[in-house]
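Okay, so here's the structure we're looking at.
Note that one protein chain of the assembly has been removed; the remaining protein chains are unaltered in position.
Moving on to chain A:
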Amino acid sequence: MTTLTTALAPGSLPARAEASYAAKRRRKLVVAALVFAALAALPYGIRDVYLQNVLILTLMYAALSQSWNILGGYCGQVSLGHALYFGFGAYATTVLFVTYGVLPWFGMLAGGLLSAVVALGLGYPCFRLAGHYFSIATIVIAEIGLLLVHNWDFVGGAMGIQWPFNPDSWWTLQFARDKIPYVHFAVGFLAVVWFVTWLIEGSRWGYWWRAVKDDAQAAESLGVEVFRSKMAAAAVSAFFTAIGGGFYAAYVSYIDPESVMSFRFSLLFALPAVLGGIGTLWGPLVGAAILIPLTEISRSYLGGSGNGLDLMLYGVLVMVVALARPEGVLSLFRRTRKARNEEATP
């Protein structure tokens, strides 16, 4: 195809499209830097500890939902078993710290790597399953993981593990007197996952994953390694989910199987992305900003989480989104921009 290898003439249609694309990518980075800086400054304006707690959880679930989004949103493999990796992260961090004195930073990393390896091992059989069968398999595997931890005395069994009391320190991620450092950790975590997603979005993996999601057979015919794509997405997704688990353990200072591995977590990772906009850079944060405060409010005003009212709330929200805006809340903004363009060019 000799005609197609010539350089682009400056000012030609393709050359202009290329330049505007690069500018658009850079703009996204600038917007993200501003958003994350604003979020990091937010706790200085909110002195209320209860509200700071809601902020930390919102940011954490935004980051975890973005991690889920890498596999579920970009690659289209809807996992409802990510509580497994969250639990691995929480347990690896806790056991390494409490039993062996390893700093949580390294514990998180170990939990992340362990989860990535497990995701590859589980992906090998599971990615042969299509669509709903894959999702069901992930639920079952996560439940098995929960049962195993329940009966494993070395990691505390059903009793769980309490973190020892430590003075406030960034080394041990323990802050008893002030929650602001936790806000900053959560913002940093969200920023890292966002940035990695941004990088992937512009790379071959990103295009491969979306092609796999839209039409795997067409993707294969264009040179996309479908199985390898799913495996890579699963590993990256599991890695960051476990980092979040480690952070959560350090934040709450006490873990047991139900409090880090129950099915509820798998839902809480998937829902913000679904609500905000699946397979998008900002969908998980937008979704978490709606869902998590609602959850916390319903908990404090309607009583504890035991009665399942929060689950009913999720159900209603998902139904509303599915009926009114199947592409998520973010698509509201996209629609208006498109309408504006159409007005500009009659």
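Please note the rule applied: a residue touches a chain if its C-beta (ideal position, glycine included) is under 8 Å from a C-beta of that chain, and two chains touch if they have at least 3 such contacts; residues count from 1.
The rule is simple: contacts and distances are computed from a predicted model.
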Per UniProt record, name of the chain withheld from view ["Fe-S cluster assembly ATP-binding protein", "Act minimal PKS acyl carrier protein", "Rod shape-determining protein MreD" or "ABC transporter"]: "ABC transporter"
Which residue of A:45, A:101 or A:223 touches the chain not shown here: A:223
Footprint left on chain A by the chain that the document does not show: 1-4, 6, 8, 12-14, 17-18, 21, 202-204, 207-208, 210-211, 213-215, 217-226, 279
